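Every protein chain except one is present and positioned as in the full complex.
Letters A, B and C mark the chains in the order given here, with residues in each chain numbered from 1 onward.
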Amino acid sequence: MITVTRLDLNDAHVMLRAARAKADEIGVPMCIAITDDAGNLVAFERMDGGKVTSSTIAIDKSFTASGAKKATHEYGDASQPGKPAYGIASAIGGRLMVVGGGLPVMVNGQCVGGIGVSSGTPAQDMEVAQAGLDAVLATV
Amino acid sequence: MITVTRLDLNDAHVMLRAARAKADEIGVPMCIAITDDAGNLVAFERMDGGKVTSSTIAIDKSFTASGAKKATHEYGDASQPGKPAYGIASAIGGRLMVVGGGLPVMVNGQCVGGIGVSSGTPAQDMEVAQAGLDAVLATV
Amino acid sequence: MITVTRLDLNDAHVMLRAARAKADEIGVPMCIAITDDAGNLVAFERMDGGKVTSSTIAIDKSFTASGAKKATHEYGDASQPGKPAYGIASAIGGRLMVVGGGLPVMVNGQCVGGIGVSSGTPAQDMEVAQAGLDAVLATV
Partner (left out) sequence: MITVTRLDLNDAHVMLRAARAKADEIGVPMCIAITDDAGNLVAFERMDGGKVTSSTIAIDKSFTASGAKKATHEYGDASQPGKPAYGIASAIGGRLMVVGGGLPVMVNGQCVGGIGVSSGTPAQDMEVAQAGLDAVLATV
């Protein structure tokens, strides 16, 4: 048997609140998803004005980051033409996201969940995801 | 052009809070989804202990209720063997939910969104969805 | 080689117009889909107030009727518990519709297309689909 540590709904609320605050600060309404260590959705919010298309993208960024224990932008680098992971973007029915905005939550070297953000530029999405990540790590 | 009214994220928070409170009261951790008038996801929460399989079910109950402007348990009645809507349960790739727990939010005769709840018995899911619905209607 | 006869876009317009008129007459805004003999979509309309969930259902009813050369309500009868086609409703990823509202367009014993209607009761859907069918048959 294994005992794992994972985000709970309270952690997700902390992350959503911080991410929303950062999104408000930069003036971009976002879709924000929180997944647990298993890649399963814990919480989601589409801020008023967030893109409808970004709901699935945010969820899949968080799924990718938590499931693969890796930031989605790292896959972006690794999947460029000629690189080893080229073509990975369409894996899992397109759920494997290689665009920035998905971050794993690592605690003591273990992945306990992830956050995915979408609706802005990848740089904006990454900034908002980082704010959510920082907030939960500050509580550990 | 048409002008429509729909739930915003603040409304969704009101609904989630009330649904969560009812779920705590009856002692069943739930997956709770809120969609807008177009059936698109606005917010989602899986309470600690909520069923992983119920995430999609809650989202699809809310999608069905808001998209079809009808409670999911009404489809349950209408789709029994020998009834006119028999077989509808597998429509839209299985997203059309006929199990109780999905309720439309009707304001002035218009559907402005929906709520979907899953993890308990259908009766428990319906009770928790109703609590979310009542809470937002009390603010109108 | 085979030469086939199929609905063209002009036929689809005739059918949509007649179906819309009937929907207006009975006061139920509908989703209406027209497919050709291959089951492929030729035209679609969601009337103002038609159900979002019914878009896919209308398209799949027409797909089923034209692809199988059979009215969807005939599948409804044949797929009841204990009947030979029991379980067919979830075939093709749920696209095989067994609820009334899908009709094939038969000309000289050949299927040249179909019409699918959804948003009302199955009886209303069938009535509106029949109006579309009658209109195109009157032009042959």
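Here is the rule we go by: a residue touches a chain if its C-beta (ideal position, glycine included) is under 8 Å from a C-beta of that chain, and two chains touch if they have at least 3 such contacts.
Please read all numbers here as calculations on a predicted model, not as lab measurements.
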Quiz item: From the list A:D11, A:D36 or A:D60, which touches the chain that is not on show?
Solution: A:D60
Quiz item: Out of C:V42, C:A65 or C:A89, which is the one that touches the chain we can't see?
Solution: C:V42
Practice problem: Spell out, residue by residue, where the missing chain touches chain C. | Solution: 8-9, 12, 38, 40-48, 52, 55
Quiz item: Residue-wise, where is chain A in contact with the chain that is not depicted?
Solution: 48, 51-54, 56-57, 60, 75-76, 79-81, 89-90, 93-94, 97-100, 121-123
Self-check item: Missing-partner contacts on chain B, residue numbers
Solution: 1-8, 11, 36-40, 107, 112, 140
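Convention: only the chains that are shown with their structure count from here on.
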Exercise. Please compute the C-alpha centroid of chain B, do the same for chain C, then give the distance between them in whole Å.
Key: 29
Quiz item: Roughly how many whole angstrom separate the Cα centroids of chain A and chain B?
Solution: 25
Quiz item: Between chain A and chain C, what is the gap in Å from one C-alpha centre to the other?
Solution: 42
Exercise. Scan chain C for residues touching two or more other chains and write them down.
Key: none
